[in-house]
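Note that this complex is displayed minus one protein chain, with the remaining chains in position.
Lettered A and B in written order, each chain numbered from 1.
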Amino acid sequence: MSTATLEPRVKAPRNYLNAEYGWKSWLFTLDHKRIALLYMISITVFFIIGGTFAALMRIQLVEPQGALVQPETYNKLFTLHGVVMIFFFLIPSIPAVLGNFLVPLMVGARDLAFPKLNLLSWYIYIVGGIFTLYAAIAGGVDTGWTFYTPYSSTYSNTQVTAVAVGVFITGFSSILTGLNFIVTIHKMRAPGLTWFRLPLFIWAMYATSLIMILGTPVLAITVFLLALEHLFHVGIFSPALGGDPLLFQHLFWFYSHPAVYIMILPAMGVVSEIIACFSRKRIFGYKIVCFSSVAIAVLGFLVWGHHMFVTGQSVYAGLIFSLLSFLVAIPSAIKVFNWTSTLYKGSISYEAPMLYALGFIGLFTMGGLTGLFLASLATDVHLNGTYFIVAHFHYIMVGGAVMGYLGGMHFWWPKISGRKYPNGWAALAAVIIFVGFNLTFFPQFIMGYLGMPRRYAFYPSEFQVLNVMSTAGASILGVGYLIPLIYFIWSMRYGPVAESNPWGATGLEWQTPSPPPTENFAEIPVVTQEAYAYSAEEAEGHV
Amino acid sequence: MQALPFQPDQASSIARSVDHLYYFLTLITLFFTVLIFSIIFYFMIKYRRRSPNERPKAIEGNVPLEVLWTAIPTMIVAVIFVWSASLYFQNAEPPQGSMEIFVTGKQWMWKAEHPEGQREINELHVPLGRPVKLTMTSEDVIHDFFVPAFRVKKDVLPGRYTSMWFEATKLGTFHLFCAQYCGAYHAGMIGSVIVMEPDDYERWLEGSEQGVTMEAAGEKLFSENGCGNCHVSDGKGQGPSLLGVYGNPVHLSNGQTLNADDVYIRESIVSPTAKIVAGYKPVMPSFQGQLSEEQIMDLVAYVRSLGKQAGKQQEEGKK
Partner (left out) sequence: MSDAHAEQAAHEHIGLKHQFENLDQQQDADTLGIWLFLVTEIMFFGGAFAAYAIFRWLYFAAFEGGSHILDIRLGAANTVVLLGSSLTMALSVRSAQTGNRRALVIFLILTMILGGVFLGVKAYEYNQKFVEHIVPSLDWAPEGKVLAELAPGGLEHAQLYFFFYFAMTGLHAIHMIIGMGLLLWLVLRGRRGDFTPSYFAPVEVIGLYWHFVDIVWIFLFPLLYLIGGRY
């Protein structure tokens, strides 16, 4: 794919991008593909905001006494970094961008079941985001994204209510998106598209949506009660007023643990699609991977207490949560083995999407295995509240979920934009991100075991070397993220025009032009093959 | 043993066993990471696409293989779970005869009170080789008492007591960190645990400022606040007698029976109507806000001493 030549400007055929022009056609669109792009731009903005907070944090931690800001400010930085990244970047990312764009295409439908709800979801997300940005500007929040009481309800004098309202509102965006996906997947599959012929990305979206609709409402009621306590000083969570601070933690983690599966399952779905395409083989053990996704969603609701092993909760509760937390690791392990086995006797090529997918497998394996240290009661006692936790969840959420998102963007970019991007730069960015990421977060495992607690604006000097390494890594990581931003924008005007199926992938989304027409398909396709029909016999229609 | 630069001092009786489990976990992580990375690298090279039209044969799956790689990780995590849980269980209850120290956390300092009356701020002196039980509460928000060298931590909650124990096995000064975010100077809520030879510790106890013992302070508070007006020792007052109460079962008006521990004593002071002793009316006022957490701990120590006294009296009565 040569990137030096500029394609001659020919008038593109009618597609969803050029069907209508003008801001109204975008802000009042009901087309799932345009809504996906609205989300794409918004989450990118929030990623930059959240990333800026992270950069400031890492600069602060270069010096043991703190290099940049007062502790009060640092506390606001890490709180907003968490809130913005989790609620406004990670949770929407793959579902709201790639899911919205691809779910109707992959099931052979013309749109999602409820297009107006879909647009409403985006507006709700934006309103929630505005509340949170207001909170950030009007003084910030310093409670940590976990809002533990009674600090958040009775002691903090920062914008707790505003952020609680912002998170409450944004939760509905998640709920409506999940609802839309479940109904679409159940009711709008093309003829011949049975459940076990669905792409694994759809199974992943389905499992994610189950968590979204069952878990998010509990977060809603939790922040609602928190806001009421903050405003009216009633004692639900505050012991001084007769309440129970652990009740808050139980309610909060009942959502927030499944939430991490909302963040990782979609990335796993993306990885399945990419591995299959770039090895030209059906994912090994397809059905088992389907069941694993649903198993992760279900088991994910049963383990929340592992965030509370050192709170003084009963040792028996600890035992049960520990056991279940180990069990939830098994389906994820199975998936890693299945992906790896897919490569066996495949025909492997290394374009950028594949590099991201392989990077995901490596980093998710490491991050997931470090979860065992935390499911294990005796070691969690030592590691809880330290940088080990920070390293663990960043391995999964950045090394896992963000790599999955970027891999997905690189895989489906030709379909979404109708353009190709320069693979050389993409591969380079992938490597820079991989290296920068590991340099940023691996030292934090060591810091954590040595005992450096998290959320510290300054620290004892013996931890400085590791902190400086981490900051150095973060600068490299930042550069790595910038590069795709540049060439994706560049490609929209100067990239080579993409054909319908530039990667030779299976899946209904590749059977329609790039970019697709507004109605997705001229005629609704009829499906006669299993998913990932890459083999010679299947490709020729003999199977 | 200060073995590797990647771990803190092993300064408590459990540090070594926790580290052993940690090494095992690290080994498993390393093993599987290297395994997956190498297999992927190997496959990437061996099965790289050699011609643009290559179409590999379909491989559906292999049930025996799936079973194998489900069973093996399950067995490995089962081993980890059992190992870790038994370690955790062993360390859950403090050994009999542990020395007790009372700790209060508040934004942003640690206060420790030895039963003999010594008070410390941001420091905790303990003797080598003796199990120490910390009974802790917070005056405001949630904190966490973390000593990396001992491999122990426990959240410190407002409104209740939590406890943890350790036995220091190495002399020296070790970091004490607050490990639960608690506001602006969370990072500054740090201190030291100082482990001394038992003789040196005794000397330190005697040498430091002669405070009143916690029991004596509690007795003073008991009389200053008029507790004895209702809690008459023959049980005929408005409130039950406190002789021999501590550590024994209490029968409540709602039919329940519970053991009178630190938590119950504290709750009876700050939230008296929550549990009423059978045969008495709910007329005790709450002392929440009137007594600091440290004063409540002094009262708890005093009520404990009443329990021991009654025990002694019973023994003597039997003789």
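As a convention for this text, a contact is a pair of C-beta atoms (placed from the backbone, for glycine too) under 8 Å apart; a residue touches a chain by one contact, two chains touch by 3 or more.
These numbers come from a predicted model, not from an experiment.
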Checklist line | Displayed partners of the chain not shown (whole complex) | finding: A, B
Margin query: Just to verify: which one of A:Ile35, A:Leu77, A:Leu119 or A:Ile236 makes contact with the chain not shown?
Written below: A:Ile236
Item checked: Among A:Pro64, A:Pro217, A:Pro460 or A:Pro525, the residue in touch with the chain that has been omitted -> A:Pro217
Note to self: One chain is left out of this view; which of A:Phe114, A:Tyr134, A:Phe442 or A:Tyr494 touches it in the full complex?
What the structure shows: A:Phe114
Margin query: Among A:Ile175, A:Val260 or A:Ile389, which one touches the chain that has been omitted from the display?
Written below: A:Ile175
Item checked: Positions on chain A contacted by the hidden chain, ascending -> 104, 109-115, 175, 179, 182-184, 186-188, 213-218, 220-222, 225, 228, 232-236, 241-244, 247, 251, 254, 519, 524
Next item on the list: Since one chain isn't shown, list which residues of chain B touch it in the complete complex.
Entry: 254, 271, 273-274, 282, 286
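Methods note: only the chains that are shown with their structure count from here on.
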Check: Taking the complex as given, what residues does chain B use to touch chain A?
Finding: 6-8, 17-18, 21-22, 25, 28-29, 32-33, 36-37, 39-40, 43-44, 47-50, 54-62, 65-66, 69-70, 73-74, 77-78, 80-81, 83-85, 87-89, 91-92, 107, 140-142, 144, 146, 148-149, 151-155, 157-160, 162, 175, 177-188, 190, 271, 288
Next item on the list: Mind listing the chain A positions that touch chain B in their complex?
Entry: 71-72, 75, 142-144, 148, 150-151, 155-156, 239-240, 242, 244-246, 279-282, 284-288, 310-312, 315, 318-319, 322-323, 326-327, 329-330, 333-334, 336-338, 340-341, 343-350, 358, 361-362, 365-366, 369-370, 372-373, 375-379, 381-382, 384-386, 446, 449-451, 453-460, 534-539
